[in-house]
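All protein chains but one are shown in place.
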Amino acid sequence: MVLLLFYFFCFLIVVSAFLMLLTRHILYAAFLLLLTFLGIAALYALVGADFLAVSQVVIYVGGVLVLLLFGIMLTHQPVGGQPSAAPQTESRNLWWGALTGIGFFALLAQVIYKADFTSKAWIVSAESQKRLLNNSSIPHLGANLMTHYLLPFEIIAILLLVALVGATLLASRKS
Amino acid sequence: MLSLVFFLLFIPLFALAGVYAERKVSAFIQDRLGPMEVGRYGLLQTLADIIKLLLKEDIIPSLADKRLFKLAPLIIFVAVFAGFAAIPLTPTLIGSGLQVGVFFILAIVSLDVVGIMMAGWSSNSKYPLLGAMRAVAQIISYEIPTGLAILAVVMICQTLDLQSISYQQGIWINHYQHLEADQNYLFGLKPLGIDITLVGGFLTWNIVRMPFLSIAFVIYFIASLAECNRAPFDIPEAESELIGGYHTEYSGLRWAFIMLAEYGMMLLVSFLGVILFLGSWNTPLPNLGYLALADWTSGKPDTLWGQLTSIFWLFSKTFLLIFAQMWIRWTYPRLRIDQLMYLCWKVLVPFALAIVLLCGVWRLWMV
Partner (left out) sequence: MQIPLENILILSAFLFCIGLMIMITKRNIVVVLMGIELILNAANLNLVAFSQYDAEKLQGQVFALFVMVVAAAEAAVGLAILLLVYRHFKTANLDQISKMKG
């Protein structure tokens, strides 16, 4: 059952990401990105990261994607005075792009199969001792964020604040 | 599964009754009669309206982006409907026993935003685009006070699980896993020494367990009005300026879906408000000595009587909140957009932040 769901969401992600690459319409790309994000959130839920799955939806769909959509709409120029034309993007370097992408994929796939992660010592020991994560990760996540990772947590908070203030300053008209 | 079937049937029914109630409430407030023609007291009016909508031609503007235009109402409706999966109906009946229920519902709201944007843009017309921009700006801004108010509750309850939050606010607290040894004290304060675990009633509701949560509840309620685009925050669909907001170009069944989603959203935020602040499915009547009102009005969680009473209390409290939403809609005038943003960023957010801080301190006293 889990495997079936996994392949379904894999299919969803692969198809929507691939269509994103092919489409010329920027808005279609944005909504395909939405599908990709939702598929990835589902995969997180399947590997036991329920908090991250919901965070993915909140942050990427509710934050990043909406920002991107605003970006599309604010920079859209009606072509030739025709208001109905959807925003489109041009493509360049098609051959170089395809070559780099396929080359990288071949390289990465080879590395993944060569490295044989499932026989690494720590993964084998985790699997044999049944220390796998299969339901909620929230208690551990919360405790870790407040103990082991407290300093990065605070720093990331400051980074976010700085970024937001900076973004507001940049986008305001007066500057 | 039962929960899914229940909500699938209940939301359209609620929308029918809700539209009728809205018209009757507005009529009462404005000293009119409201719908009176179709059926007794106009009871069949909304049914007639629905039949009219189903029979209407489904118009798709020729300049619209057809695929997105057709898809948008579905996304809006599915997003809102998915939110109900995390709502506990009774102590044992909940669509999905998610550990992250509260957070999940917040995520649903952000999915709704994308659907609204899609509807507004794909209509390729001025009013829907303006309406969608306003709606998105408003919903995203008001997500912050909503989130902070909810965070205050989560800090007091120490869980994101809506069912656990529900159990904590009543006499059946010890019937839920991990809560077997928990005690409720008056105002949540152990040093006061007044044990009310078995007293229950409104005394164990979150707004009394931590008195400042009542301010958080007011913040949540105001922000939730804005999240479902209801007056006085209905500038995204202000009919005197924008005709109809992001759904101006829609007609027939697709428009009905958008309306269904709006009423569903009202229901969802009211449910969430009741569950987080007003004792969820617990009875408001406390046990007072021989007058064991709480025991009489709410059964053990796993019995049929328990199921029935909890459904009754949850729904009556929710409908009361929805009535308050309608009451406000027909009482207050619409805000301007600058007033809206002022209220959000300069009033609600600072207050909510202060309450989050207070809740942290209070939680230290609670143990």
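General remarks:
For reference, chains read A and B in written order, and residue numbers begin at 1 within each chain.
What we mean here is this: contacts are C-beta pairs under 8 Å (C-beta built on N, C-alpha and C of every residue); 3 or more make two chains touch, one makes a residue touch a chain.
Predicted model only: the values in this text are computed from it and were never measured.
In the whole complex the chain that is left out makes contact with A.
Where chain A meets the chain that is not shown, the touching residues are 1-3, 6, 10, 13-14, 17-18, 20-21, 26, 29-30, 33, 36-37, 40, 43-44, 46-49, 51-52, 55-56, 59-60, 63-64, 67-68, 70-72, 74-75, 77, 87, 89-94, 96-98, 100-102, 104-105, 108-109, 112-113, 117-118, 122-123, 126-127, 131-133, 137, 140-141, 144-145, 148-149, 152, 156, 159-160, 163-164, 166-168, 170-171.
We adopt the following convention: only the chains that are shown with their structure count from here on.
As a whole-number value, the distance joining the C-alpha centres of chain A and chain B reads 29 Å. Those residues of chain B whose C-beta lies close enough to touch chain A in the complex are 63, 65, 68, 98-100, 103-104, 106-107, 109-111, 113-114, 117-118, 121, 124, 129, 133, 136, 140, 143, 160.
The touching residues of chain A, when paired with chain B in their complex, are 27-28, 31, 34, 50-51, 54-55, 57-58, 61-63, 65-66, 69-70, 73, 83-84, 86, 135-136, 138.
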